[in-house]
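To keep things clear, I will list the structure first and then write my remarks on it.
With one protein chain held back, the other chains of the complex are shown just where they sit.
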Amino acid sequence: MRAKRLVAALASAALLVGIVAIATPAQAAINICKAKNVKEAGGLDNLVAAAKKEGKLALITTPRDWANYGAIFDAYEKAFGVKITVDYPDGSSQYEIDTMKTAPKSKQPDSIDIGPLVVAQLTPPGGTPMSSPYQVINWKDIPAAAKDASGLWFGNYGGKLAIVYNTALTPAPTKASDFTNPAYKGYVGITGDPTSSNQAFMSVLAASLGNGGEKNLSDVTKGLALFKAVKAQAPLVKVNATNLGGGTARVGFMWDFNALGIIPAAKAAGLDLKFVYPSDYVLQAPPYINAINVKSPNCANARLWQEFVYSQNKGKTAAQLTAADLKLSGSKLFAKMQGGQNYFMQSGADPIMSKAMEKKNLLVDSLLDFKVPSTAKVVGPPTISDVLAAREQIISSWASL
Amino acid sequence: MKRRLDIPLIATLSILGFFVFIPMVSAFEFSIRTPLKGGYGWDNYIWAVTEEEFVHYILRSGWLAAATVVITLLILVPTLTWLHLSQSKIRPFIDGLSLLPLVIPVVAFAVGAQISFPELMQNTVLELPFLYFVLALPYAYRSLDIGLSSIPLKTITEAARSAGANWSRTITAVIIPVIRGSVMATVALTFALSLGEYTLTVLLHWDTFPTWVTYVAQDNILGAIAISMMSLILPFAILTGLTLLMPERSSQGGK
Partner (left out) sequence: MGFKSIGEGASTRGRAFLTFSPRSFLPAIPFLLIFGYFFLFPISRLVYVAFLSNEHTLTLSNFVTAFKEPYKTGFINSIKIGLLSAAITAIPGALAAYFIETRGPSKLRRTIAVMSGVLANTGGIPLAFMFTAAIGLQGRLTKILKAAGWDIYAGHFSLGTFTGLLIVYLYFQLPLMVIVFSPAIVSLRKEWIEAARNLGANQFNYWIRIGIPLLFPSFIASFLLLFASGFSAYATANALTVGNLPLTPLQIGGLLDGNVSAQQLNLGKALGVVMILISAMAVVPYLVLQRRAAKWQQR
């Protein structure tokens, strides 16, 4: 009798264990595409493993020489064996939104990096959001004003606008109002179309500051007036790496965090470029914004990419990673690598988590060699409503300037 | 034929040559500059061909261009042969259709493609050779049309058919060799157009050689110019060389 009861007890225990064993993996069947944070993705190790399996990350309009992204790409690709592709690096923030709306699934980006100029389009009123909510590991270190509460978008890095110029230009420019100097005729320009490109838009705003419009950030008429005066002398040129390197563009506004990418490229073409902040007013722009595309084709990489970009770690760069490091498990490897926030810091950008990182003593040094002059006043950042109001002004008058 | 120096011809060729080659030579000079070392050198070219993605993109655009040429010849040669032989009433209509792509700006065409084709089509890179075919059509059609007009097509075809050849043999073994001058010109311009096509490719989110060159230009402008030069000069040189090496065809009646 006792043996029978013992067998029954053992059988029940086995059954119980069996049920639990079957039930637990069912709970652990994770849908990474719906994961809203690293825990829902099964932990960092699982996320890295899934990303490695996907093997691809699709980005959009993110040039290598922008805010040190080249170094970030190299580190990510080397560590996780993932191939990063970038659709139309020269494109604008608006192009990113339009692509998300119209491109076929295989051409959709996983993650976007847009300006505040277009972020409102991610959450159309009365429609479904175009991005998937996600909150990175150190979510609380992102200031509340720079993120959407549910994780639909989150600020990434910010910058100030500086003046880039070819040292062959004399006299050297010191502020926006210098742009109308007849000695610069035919060499002054802008990085793109300010109705869609965030950098170009902020350039008009910076020009406005330097032309008497520093009191009201929602009104860029003074900035438009400055560019109109420049255009009256000679058409505006496109200020990009190609033209700066070719000598056809010699002065304009550009993000300070692009200096480290642009200067060596121009030097390789035989030209000497310099960046200075305007000596009167310097525009502190609102941060660029990351979001995960709701149509993202590589869900694990879309999320791992965010974790990497928002990682606050000090650590190794791509060249410093050893073969042994690469064999480590996901989270251990991750911990050894320098995080995206510090890569941005090195480029001179202001990483969104800088305040928290400063407290934790995690910030590395910026490699920028120029500073805001003591005479200058840093203005901004403009609010989203400032940006949208100014954008309307530009849309209605830029084309016929 | 007169054998003395043909002044007007030489003058024409010299002026044309000047006009055509000055920009090319200037760009070539740019591309062999090595500002970091001073002076000139092949550094930019060496960098270009050792770039790991160079071969990948050249091959990619190369086979897309080759596919375009194949599609163009496969569709146009039989169709035009038939149009010439049958004197069909539909010929003016098709002549007109062939010019339409000239009338549409490429940008508009690209957006039309973006908003019309189903996902399946837009996901395959095979849509590109067909779209390039459309872009090359005005030139390719004319070129082949002229070639066929300048030969005694009826006579040749009758001869081949009565010798027992079927239509595909007639076209491939008889007609094409006779008009090979204009076939070469068609191949040249279709290939050049497809290799350099940028606008349509970018708007449809594909990456090919020209889009890669633009990408590269951001980091290394001189390298990008070197690559550009190669992509211009090499097809040019190869196609011209092939044309020069092709044996003369003996002229039969007419010019």
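General observations
First chain written, first letter: the chains are A and B, and each begins at residue 1.
To be clear about the criterion, a residue touches a chain if its C-beta (ideal position, glycine included) is under 8 Å from a C-beta of that chain, and two chains touch if they have at least 3 such contacts.
In this text, all values refer to a predicted model and were calculated from it rather than measured experimentally.
The chain we do not see here touches A, B in the full complex. Checked against the full complex, the one of A:Q108, A:N156 or A:T195 touching the unshown chain is A:T195.
Taking the complete complex into account, A:V237 is the one of A:V86, A:A207, A:L224 or A:V237 that touches the chain left out. Among B:A48, B:V69 or B:A110, only B:A110 touches the chain left out of the display. From the set A:P129, A:P143, A:G212 or A:G247, the residue in touch with the chain omitted from the display is A:G247, counting the whole complex. Residues 6, 8-9, 12-13, 16, 19-20, 22-27, 29-30, 71, 75-76, 78-79, 82-83, 85-92, 94-97, 99-113, 115-117, 127, 130-131, 133-134, 137, 139, 142-143, 146, 149-150, 152, 154, 157-158, 161, 167, 181-182, 184-186, 188-189, 192-193, 196, 198-199, 202-203, 210, 213-214, 217, 224-225, 228-229, 231-232, 235-236, 239-240, 243-244, 246, 248, 251, 254-255 are the ones on chain B that touch the missing chain.
Residue-level contact of chain A with the missing chain is found at 91-92, 94-99, 185-187, 189-190, 192-193, 195-197, 231, 233-238, 246-248, 391, 395, 399-401.
Throughout what follows, only the chains that are shown with their structure count from here on.
Each chain gets one centre point, the mean of its Cα atoms, and the points for chain A and chain B are 40 Å apart. Interface of chain B with chain A (complex): residues 33, 35-36, 114-115, 119, 122-123, 202, 204-205, 207, 211, 214-215, 217-222, 224. By the touch criterion stated above, chain A contacts chain B in their complex at residues 63-65, 70, 85-90, 99, 102-107, 240-242, 245-246, 261, 265-271.
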